[in-house]
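Every protein chain but one is kept in place in this view of the complex.
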Amino acid sequence: MSEAQSSGAPSAAQATIQRRQPRRATTIWSLLAPLLGALAGLLVGAFLIWLSGANPITAYGVMVSGAFGGTRQITETLLLIGPLLLMGLGLTVAFRGRVWNIGGEGQYYMGALAGTVVGLFFQQRLPGLALIPLMLIAGMAGGALWAGIAALLKIRFGVNEIIATLMLNYIAEYTVLYLARVPLKDPTSFLPQSAQLLSPARMPTLVGTRIHLGIALAFLLIPLIYLLLWKTPLGFRIRAIGANTTVAYHAGMNVAFGLAFALLFSGALAGLTGIIEVSALHTRLKAGISGNYGFTGILVALLGRLHPLGVLVAACFFAALAIGAQTMHSVYGLPIALAQVIQGLVVLFVLAADALARRYGK
Amino acid sequence: MIPTNASTPPVVELRNIVKHFHGGVLANDQITIQLQRGEILGLLGENGAGKTTLMNILYGLLQPDAGEIFVRGQRSHFRSTHDAIAHGLGMVHQHFMLVPTFTVAENLVLGQPSPRKPFLENRKTVARRISQLSEQYGLQVDPNAEVWQLSVGQEQRVEILKTLYRGAEILILDEPTAVLTPQEVDELITILRKLAQDGRSLIFISHKLHEVMQICDRVAVLRDGRLVHTTPVQATNPAELSRMMVGRDVVLRVNKGPAKPGAVRLRLQNLQVRDDRQLLALRDVSLAVHAGEIVGIAGVEGNGQRELEEAIVGLRPVEQGQVQLNQQDVTNRPPRVLFNAGLGHVPSDRYKTALLREFSIAENLVLSRIDQPPFTQHGLLNQPAIDQNARTLIQQFDIRAPAIDTAVAKLSGGNAQKVVLARELSHQPQVLLVAQPTRGVDVGAIEYVHQALVRQRDQGMAILLISTELEEILNLSDRIIVLYEGQVMGECLASEADVQTLGLMMAGSKLATIANQQGGATK
Partner (left out) sequence: MNKRIFHWAGLLVGLLMMAACVQPGAPAAEATQAEATPAAAGVATAPSIALVLIGPKDDNSWAASAYSALEAQKAKGAKTAFSESVSDADAARVMREYVDQGFNIIIAHSFSYQDATFEVAKDAPKVNFAWAGAIGKTDKNVADYDQPFYEPAYLVGILAGYVSKTGNLGALYGFDIPSCHAMGEAMLAAAKTINPKANLTVTAVGDWGDVSKAKEAGLAQHDTKGVDFWIGCGEGPTLGSIEAAKQAGGYTTGYVGDMAKLGPDVVMSSIVWNMNPIFDAIARDTAAGTFSGPYYQFGVKDDALDVVINPALQDKVPAEALAAIDKARAAIKDGSLKVPFVPQ
């Protein structure tokens, strides 16, 4: 039998036909799998709710209505989608270049710091129209600079960016908290927090709603990130570096620049998230301004398959799930631990199903 | 084939082993080999000749498609390495399988059933057995040292100890000298001899001729998955072995007229380069390639070819000497500068340096010029231009693919190589560096690639061809330079080259010496 096969080399044309694959089936499966995963997670969660003596159907009803039940609920969900989206989109660019930025948290703090300082300094002197863009730019610069430290360490000294960005998180957090408590402390208050941002320094909202400029920016960035990654030579280079650094370098690409850009860009968006959240929600620097978006953003980006639209879907999913779980506790009285376990379960099942689909979905 | 003591069966006998891989590659084709007790058998062959596949089958890592394995005269079937180890086999892999943060002793008991289940074996007992084994064979290591503290040579000793600790009688060593310094190689040879004297049987995988000659009792040469020859080392010589390793059946003849060399395009001057272990891989290499000629670098694999290739294209630092492209000094400059200076490169390992697997054919075809017009216009990618470029090149270079957006990973070796060639030639470089251009490429594509190279030469391109396939060198080159242990052994015109002389050069003789001897003989 080996003779028969080895005697005539199979013609290239034949081989080509064999290699053609049913592409569409793959796509459908890969979209369906996370949904099935979510369903499985909710089923296990239902069992746990039932064990705890509550009614799973009622609980899930509260969960859904908590996230989508009315204008206020949808507003809340949108308000949470915003930061997740911004963070996830920035990390998408970094991860496409295979730059593992784990420091979104620190960049968020530094962006919040830079933007708030600008806001506090100019809020008596500038109108919102001029101040808000200034704050946003300062926020992006703060986040980018913080990521820039990791970029410098990586490119100059070969320090792994995972370790560098992770460690910089702590430095950023404690620095910002110290600054908020001591030099920037509100002189009119005993409390360990900075002065409050006044109305010119607060995110303008859409008339009659609480939807603010930051949310609009986040949604606007979806097509822009798509353009960047797939329609510009820079995005092409970042993706090429991510696919194989040696090949990219050998093809004449400036790998150091690509890596630095990917890291700084994700840092800038993390910083932007920081100043938007402070300006819109927290209104001042203090402990607790972090929503852990730096870490949740990683899941959002990966679950979104590093594609802007996927990131949008993942951000919606995470926002609705978080708010829904919170409502199950606050309104329905489910123990907070159980609500959090269900939230974790659903995420875990979705990630697992996603991983399985990628592995066997071919 | 070599009748030995007929009364005792060989320790290991492989009979008619056949192994296919996906994509129709025949890695082992009816291989029959015997290993005697107390013998060191060299398994010699180029990369991809099927050595490692054969040994993985023997060690239970792979299942043969056909054929039988006999251990001490008994037919054996190894479903896993556990079976093989139970039959007294041990393998020292090229890449060590040790836990860096564990001590030597811990690594040895790892995965071993403990006599004191569920507790680990007594530390002292283990240490005693280790020192006993180390003394017996000169394998000095501290049982309590953590593995990460050890040198590469010491780690290898731990690997050997591991097999002995598990009671291996039959040891397979996969290119054990590849990672060692010359001094460590000498120590290893002493150890291996002691093991053989003690009645253990060894299989020594290598592509280094002189080591095989030095260490082994017998040598088996594999080529393209077939056993070419088995012979005692006394009955052969390096030149013969090198011919057996690289001598390929003449499949194709390329029709080409005589070269019309022009100006010097690529010049290497006294190049000195180190390999990954910081040992000298190229010593004082000088050569020149003119427009309109193909210069072939011949030699047995592992004699500095990879380092030469990487040094020229800027992927490996040049320690001394100069690389000149069109009289411009480009030593240690980044690939972008070399590209602009007119260098094209078809690398030996296309997926490591030239192609992005998950990217489409069209994208791979514009990799180096993505930010230039017409592929980028007004700051945005111009998809129609990228697609058009792909369509043109696919047709021009006869790339067989379902669509222009097919991922390159889905192409056959030959078509992937054509993608690289098409891209590099589409830049119209003045100098083309081609390394192992037909490795892993099917017959039809080989012919195409060869003809394309000759056509480019005729149009005035300067081509440096690095290949370990002598036939390819002889067919394509106008001049041939032989590389041995990082040094140029000599240079001759392809029209005047004879295989005998080339074989001697590839085994380490300088051309001048050979000429003297032959001159003396004819007198």
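By written order: A and B. Residues from 1 in each chain.
Convention: a residue touches a chain if its C-beta (ideal position, glycine included) is under 8 Å from a C-beta of that chain, and two chains touch if they have at least 3 such contacts.
In this text, all values refer to a predicted model and were calculated from it rather than measured experimentally.
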| item | value |
| --- | --- |
| Shown chains that the omitted chain touches within the full complex | A |
| Identified contact with the non-displayed chain, of A:198, A:227, A:256 or A:341 | A:341 |
| Residue of A:244, A:266 or A:326 touching the missing chain in the full complex | A:326 |
| Residues belonging to subunit A that touch the chain removed from view | 44, 47-48, 51-55, 58-59, 62, 66, 70, 72, 76, 79, 181, 189-192, 196, 277, 281-284, 286-291, 323, 326-327, 329-338, 341, 345 |
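The criterion applied here is as follows: only the chains that are shown with their structure count from here on.
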| item | value |
| --- | --- |
| Subunit B partner contacts - residues on subunit A that touch it in the complex | 2, 5-6, 9-13, 15-17, 19-21, 227, 230-233, 236-237, 239-240, 243-244, 246-254 |
| List of subunit B residues in touch with subunit A within their complex | 18, 20, 24, 26, 29, 313, 315, 334-336, 339, 345, 347, 351-359, 363, 367-368, 370-371, 375-376, 379-381, 400-402, 410-412, 414-415, 442-445 |
